[in-house]
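Every protein chain except one is present and positioned as in the full complex.
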Amino acid sequence: MLSLLIGIPLLGSIWIGLIPERAGKSIHRRLALGFGWVLFGLSAGLLLAFDPHLGSLQLAETMAWIPQLGLVYELGVDGISLPLVVMTGLLVLMAIWASGQVERPRLYYSLVLMLAAAVAGAFLAQNLLLFFLFYEVELIPLYLLIAIWGGPQRTYAATKFLIYTALSGILLLIGFFGLSWLSDAHSFTYTVLQAHPLPLVQQTLLLVPILLGLAIKIPLVPFHTWLPDAHVEASTPISVLLAGLLLKLGTYGLLRFGLQLLPDAWEQAGPWLAGWAVVNVLYGSLDALVQQDMKKLVAYSSIAHMGYILLATAAATPLSLVGSVFQMVSHGLISALLFLLVGAVYTNTGTRDLRLLQGLLNPERGLPLIGSLMVLGVMASGGTPGMVGFIAEFTIFRGSFPVFPLQTLLCMMGTGLTAAYFLLMVNRVFFGRLSEVATAMSRQQVRERLPAVVLATLVVVLGLQPAWATHWIEPTTADLAKSVALSAAATEGVVGKLTCFMACDSS
Amino acid sequence: MTFTLPRDGSSLPLSHFFLAGLDPLDQVRISPILQRLEAGGALLPDSQIHRLEVIGILHSYGEVLDAYSRNLIFIADHQFLELFPAFKYFNGEITLGKWLRYLWHDRINYEFAEYCMKAMLWHGGGGLDRYLDTPEFVQRAKAAIRAKIRFNPFLQGLGILFPDFALEQVRMLAMYSGLGQFWRVMSDIFLSLSKRSETEPHLTIPEVVAHIQQGLVAAAGKPIAYAPCIWGRRYEIIPLSAGLTFLPDTAIPYVEAVFFRSFPFMGTVSYNAQAGQIPHEQADFAYGALYADPLPVGSAGIPPTLLMQDMMRHLPPRLREHYRRSPRGEEDLRVKICLSFQKAMFCVTTAALRALAPFPLETQDPQQQKANREFLTPWLQRLAGSRLLSMQEVFGM
Partner (left out) sequence: MSNLLGLESSWWIPCYGWAGTALAIPWATGWVKRSGPRPAAYLNILLTLAAFAHGLWLLRQVWGRDPQILNYPWFRVADLDLTLSLEISPLTIGAVVWISGLSLLAQIYALGYLDKDWGLGRFAALMGFFEGGMTGIALSDSLFFSYALLEMLTLSTYLLVGFWYAQPLVVTAARDAFLTKRVGDLLLLMGVVAVSNFSGALTFSDLRDWAATASLDPTWAAWMGLALMAGPLGKCAQFPLHLWLDEAMEGPTPASILRNSAVVACGAFVLIKLQPLLALSPITDGVLVAIGTITALGGSLVALAQIDIKRTFSYSTSAYLGLVFVAVGMQQPELALELLLMHGLAKALLFMGAGSLIYTTATQNLTELGGLRSRMPATVAAFAVGSLGMVALLPLGCFWTLTRLALVYGVLQPALVGVLLWVNGLTALNLARVFGLVFQGSPQPKTRRAPEVGWLMALPMGILTVQTLLMPWLFGRWGLYPDWSPELRWIAALLTASGLVGAAIGGWLYWGSQRRVHLPWPELQDLLAHDFYTGHLYQALVVQPVGALSRGLEWLDRNGVDGLVNGVSLAFFFSGEALKYTLSGRMQLYVLVIVMGVVLVTAWLLHSLHLGLAY
């Protein structure tokens, strides 16, 4: 079952790649849509196959690949990866849908599906090397998607993206090898590694490269500068995938490799990480406040929102962990929605410059539907109740407050800034008299706006019924929090005994 | 032409053609319009597309005005001092089907007619407005009011506490009637033009103007009277003896109030007193049909949307087809209609100017020409700030 989630898009990628361009204008698109639907159906089907009451790994598949290297083809899904896999299915479908008429459709759709396979693989992998493999495979299609279908500065942005992410991959690989090497297990399998925890010093040594690698991918300040460039140059559907899925590989890594495999070091680093989260949130938000390009603004907002996930993961309470996964889903949906809408503004007006756009709510010649959805999207992102962003962030704040009260309060200020920069954007772009710039273009078909409507609906539905999302997540994160707490208690116990011993000794 | 018109304003005596307060560029742009007027043209240049739009939109406008005018007259005559005129737009015909249609808002937006009536009432001007302040009017209105409220102690009591309440309402009803009678004539003119264009498919803009002008001149002396029906009896409030006539007492105040001044749209202008966006003097108001920005039509707080919506439902097929073929198709229909409507209204304004000018505008007599220019100068001065200059491009000759 899980292999199909990787296999189907891969098959689609190859199939589409084999059909020549001259075979017809829309055949590639229709095929890709078909595969998108199948992928989405399969990932949604996962919800039926998955038992939400269990916190353990489910539907596991194992096959030896290169056992000498420790590379085993091991797949599995738990409450952390399940929502992300389902979201992969959804967002890939949306991205294909939103692509419309692209140049060179054969290569384009083939790459998109390859990307989908790689991302799904990374979320499903239960082996460090396998994860790394998928993590690297995902780079190439995305690089090409930016470099070929991007904006005027695409080569620069794509190259920057490639260098940064490749670097992040190498850092991760160093960490992974270290993990396997230092532990007695000599294995790359998550569960095996988890069962053989390392001493604190070694954990700390390994956490550094892994954390740096993930920090580039997420991205965390100051390793974030590739992201705004990549977003600005990427075409709309690629931005959707980038923000919705690829950033989540990083935050997923925080939970998987940081918290799960290196719990003691993680706990020690907690306060620093929470501080880093604060920096991320405030830095991203303040930067977003002065951006003039709508896409760049949304990109900086993404950076800020990643800070909340870091905070929640650092706090590692049962509630904050649910919140962190929930926020991944929430941010995935909301940022995908926002990028779709910004893309719609761009294709209809030819600009994303806040200084040129004005009055797009105009019902006759503006983009009233896009505008209304944009209001909804930015409100969701700014944490207005009734939408998924609010409850996810509330869960994080409420869960992190007992551990890091001050950091949590500082992060909350970020939601205020989010409201500020997004409101400034909406007011400038959609309110006021319609600017002449925007009047020349023709409008999109309703059909092309459907992905945004679907995402907006999901944002509201999950906001009103958050349990429909957390229900799948909670058992796993609860187990995770428990195991972390146990291990922390063990360390503390040792330390406590030591101090007692020393105290007794000195007396 | 034996008497050649000067090419530009410079060779004209300054007093005749220098439009004070205009920037030089607008001076230059106004001068060809003046020349065109004196050569028998209209404020709107003649072109194939302009003909199509103007004749088409005047057809739908004629139909809408017909409905507006009937309703205004109905309200004035049959809803006299009704406190709860819930069915005032039904024209006295209340059936379940009609009621359901009205509930669904599938109807003419008579609110816009009332809006124009309010503009005329509020801005005033003309003989009708003056008559409303005469003792004769007060005395006649009071008689009608007494008749109306004789079985209504509530209104009688109200009349003691607020003596001018009913009187002010009757003034408003008189204006309902006046505007209704004015629009009756205009509707007939526009509909006959539309009918004429069926047999004469190549009517030019000057011919359209001439048609309207003829209609105006023919109706100029038509008397304006008002006698509402109270308890089955007619009470004369504006008698024929008041001597009010179509052109000076309704048409000119209408042009002033609706074409030029009107009200600021809440959707685009702030009413905040401290912001001072609205002029203190009513004479400085320039929010009328000839000035309004067509782009926000369809948005909230833009009353002309109602008129555009009504005309949209009565578009002749040829015009609809023309809109459909233009960029954006039917997506921005109401903005397109508004643009065409403004073009048409410049033709109506031309006709009014020609009708009011002391001499025929094409005259070759320098004395008459001088008088004409003295007449035209203030009008052109005002029009320079309107949408006029944005409509001078000629497409598709």
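Per-chain residue numbering starts at 1, and chain names A and B are given in the order in which the chains are listed.
Everything below uses one rule, namely that a residue touches a chain if its C-beta (ideal position, glycine included) is under 8 Å from a C-beta of that chain, and two chains touch if they have at least 3 such contacts.
Just so it is clear, the model here is predicted, and its values are computed rather than measured.
J.: With the missing chain put back, one of A:L361, A:L455 or A:V484 would touch it. Which one?
T.: A:L361
J.: Quick one: say which of A:W15, A:W37 or A:Y156 touches the chain that got left out.
T.: Only one listed residue reaches the unshown chain, and that is A:Y156.
J.: For the chain not shown, which residue from A:L47, A:A60, A:V102 or A:A166 touches it across the whole complex?
T.: Touches the omitted chain: A:A166.
J.: If I consider the whole complex, including the chain that's not displayed, which of B:T204, B:Q282, B:Q368 or B:Q392 touches that chain?
T.: B:Q282
J.: Just checking the interface: what residues of chain A touch the absent partner chain?
T.: Residues of chain A in touch with the missing chain: 68-70, 136, 140, 143-144, 147, 155-156, 158-160, 162-164, 166-167, 169-170, 173-174, 177, 180-181, 186, 221-225, 283, 286-287, 289-291, 317-319, 322, 359, 361-363, 368-369, 372, 375, 379, 382, 384-386, 390-391, 394-395, 397-399, 401-402, 405, 408-409, 412-413, 415-416, 419-420, 423-424, 427, 430-434, 466-467, 470, 474, 477-478.
J.: In the full complex, which bits of chain B touch the chain not displayed? Write them out.
T.: Residues 83-86, 103-107, 109, 111-112, 115, 121-122, 124, 158, 161-165, 167-169, 171-172, 263-264, 266-275, 277-278, 280-282, 296, 298-303, 305-306, 309, 313 of chain B touch the chain absent from view.
The criterion applied here is as follows: only the chains that are shown with their structure count from here on.
J.: Using mean CA coordinates as chain centres, what's the gap between chain A and chain B in Å?
T.: 60
J.: Which of the residues in chain B end up touching chain A in this complex?
T.: Spelled out, the residues of chain B in touch with chain A are 268, 293, 295-299, 327-328, 331-335.
J.: What residues of chain A sit close enough to touch chain B in their complex?
T.: So the residues of chain A in touch with chain B come to 361-365, 433-434, 439, 442-443.
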